[in-house]
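To start, I am sharing the structure in question, which I have written as structure tokens.
Only a single protein chain was left out; the remaining protein chains are all shown in position.
This part shows subunit A:
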């Protein structure tokens, strides 16, 4: 499997990563090197092997339905560049 420059541009856009002039070409060869490396895994026969979801076989923990958090709007918006009345303010987005 390999990617071309168009795919790199598209993936970058979907991830909201800005690529400068010439970077797409460099990223394309880097990504292809990574994909080639990962491709070696397909040489291993995994017929009948369950995909591993955790290192130790364990079931997912579930929590009780209790309100244990919240009431910290000051903290939540503390790092935001712009706020008002505990709202985050972001450049206008309307669809």
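One rule holds in what follows: a contact is a pair of C-beta atoms (placed from the backbone, for glycine too) under 8 Å apart; a residue touches a chain by one contact, two chains touch by 3 or more; residues count from 1.
Rule of thumb we're sticking to: contacts and distances are computed from a predicted model.
> Given the choices "Aspartyl/glutamyl-tRNA(Asn/Gln) amidotransferase subunit B", "Cytochrome c oxidase subunit 1", "Fe-S cluster assembly protein SufB" or "ABC-type quaternary amine transporter", state the protein name listed in UniProt for the chain not shown.
"Aspartyl/glutamyl-tRNA(Asn/Gln) amidotransferase subunit B"
> Quick one: say which of A:3, A:19 or A:77 touches the chain that got left out.
Counting the whole complex, the residue in contact with the absent chain is A:77.
> Going by the contact rule already stated, which one of A:1, A:18, A:41 or A:59 would touch the omitted chain in the full complex?
Of these options, the touching residue for the absent chain is A:59.
> Can you list where subunit A touches the absent chain?
10, 14, 16, 53-54, 58-73, 75-77, 82, 84-95
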